[in-house]
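The other protein chains are all here in position, but one chain of the complex has been omitted.
Then we have chain A:
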Amino acid sequence: MVRPRAPRCLIAQIPRRYYSAPSPAAKLNLPLDFKTTPLLHHTPATLSSVPNFPAGATSKRLNLFQAINSALRTALSSSDKVLLFGEDVAFGGVFRCSMDLQSEFGSDRVFNTPLTEQGIAGFAIGAAAEGMKPVAELQFADYMYPAFDQIVNEAAKFRYREGNTGVNVGGLVIRMPCGAVGHGALYHTQSPESLFAHIPGVRVVMPRSPAQAKGLLLSSIFEHNDPVIFMEPKGLYRAAAEYVPNEYYTIPLSKAEIVKPGKDLTIISYGQPLYHCSAAISAIEKTMKGVNIELIDLRTIYPWDRQTVLESVRRTGRAVVVHESMVNYGVGAEVAATLQEGAFLRLEAPVKRVAGWSTHTGLTYEQFILPDVARIFDAIKQTLEY
């Protein structure tokens, strides 16, 4: 295992290698270009074509954590039932999503909790049952497991079991940063969406961009009688910036979006890997002339928009599902099974899954485990040539 040691002078000449630096030979796995990706609104002009966005809205260029901040500010000023709490939230939170909100809305509504995830979740459920709209932050999705009991056994079953009382925990939103950034290792990298997606009674949402995040978060807080698990890809907090309407607006949950229409193959994804998908699509459309790939953002992972996905795949006949979390028993398995049930006779190739390998994310191994542009490119190619 130990390689022969290079002479010291040689080592000094090799440029320092970061964990996720691309090699000079790489053609596909280049750093994502968030400045030009078609997934973001780089000018305010393109916002007006989006059906959910308020017409004639003023807008501002925000990154994801600023958009979350804007959504939370909008929510807190829209209703005094909205509360915001979690570990270090009063100081802005570790990712700065709640910056300045305590000073604007007071410590009765925006406050720190002890390090007590189970307590945070249970406390939030109780408050929601009594009519509040609590937005609870778990500092990392990796820390949610003590809260899992509360989410599964209390939050998810609340409306189902309440008899004639009419009580529900709608307005309860549990926010958590998820996903990889390149060096989070075992406990700061996980994306546990498929664990929640196994549980009827919760809605699981993961936005792809700042403008999406604001609309989806406001929708989660104000428009549903179900608790919502709102997962924020932390790699996008600073990386993804776009124009976001200043006003209140919502984007419906459980509605997928075709972010790029196409005719030959459908890619179904959500969250951060959409940017990898988009890069892979433009690479394959350049390489294989005439090929046209459709890209769907699920946006809500559960309950998910089967209709949009089925209609698309019935048209294209080919599908690839991409997600960052592990492939085993993941969202891709559910989508693939649904496609073979609902589009079997139209399928020209097996549904392919590109996802994290079934392993933990060791510190130095993240780049090998997560889907990258090359793997998505390869999956598209194999599926087209099947």
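By definition in this document, a contact is a pair of C-beta atoms (placed from the backbone, for glycine too) under 8 Å apart; a residue touches a chain by one contact, two chains touch by 3 or more; residues count from 1.
The working rule: contacts and distances are computed from a predicted model.
**Student:** One chain of this complex is not shown here; going by its UniProt record, which of these names is it: "Aspartate aminotransferase", "General transcription and DNA repair factor IIH subunit TFB4", "Pyruvate dehydrogenase E1 component subunit alpha" or "Small ribosomal subunit protein mS25"?
**Tutor:** Per the UniProt record, the undisplayed chain of the complex is "Pyruvate dehydrogenase E1 component subunit alpha".
**Student:** Can you work out which residue in A:Phe148, A:Tyr248 or A:Tyr365 touches the chain that's missing from view?
**Tutor:** Final answer for the missing-chain contact: A:Tyr365.
**Student:** Which of A:Pro38, A:Pro54 or A:Pro146 sits in contact with the chain that's absent?
**Tutor:** For the chain that is not drawn, the touching residue is A:Pro146.
**Student:** May I ask which residue of A:Ala185, A:Ile199 or A:Ile258 touches the chain that does not appear here?
**Tutor:** Counting the whole complex, the residue in contact with the absent chain is A:Ala185.
**Student:** Applying the definition given at the start, please give the residues of chain A touching the unseen chain.
**Tutor:** Residues of chain A in touch with the missing chain: 1-3, 5, 11, 16-20, 22-23, 25-29, 31-32, 87-88, 91, 94-95, 112-119, 142-143, 145-146, 181-188, 234-235, 237-239, 287, 327, 357-360, 362-365, 367-369, 372-375, 377-378.
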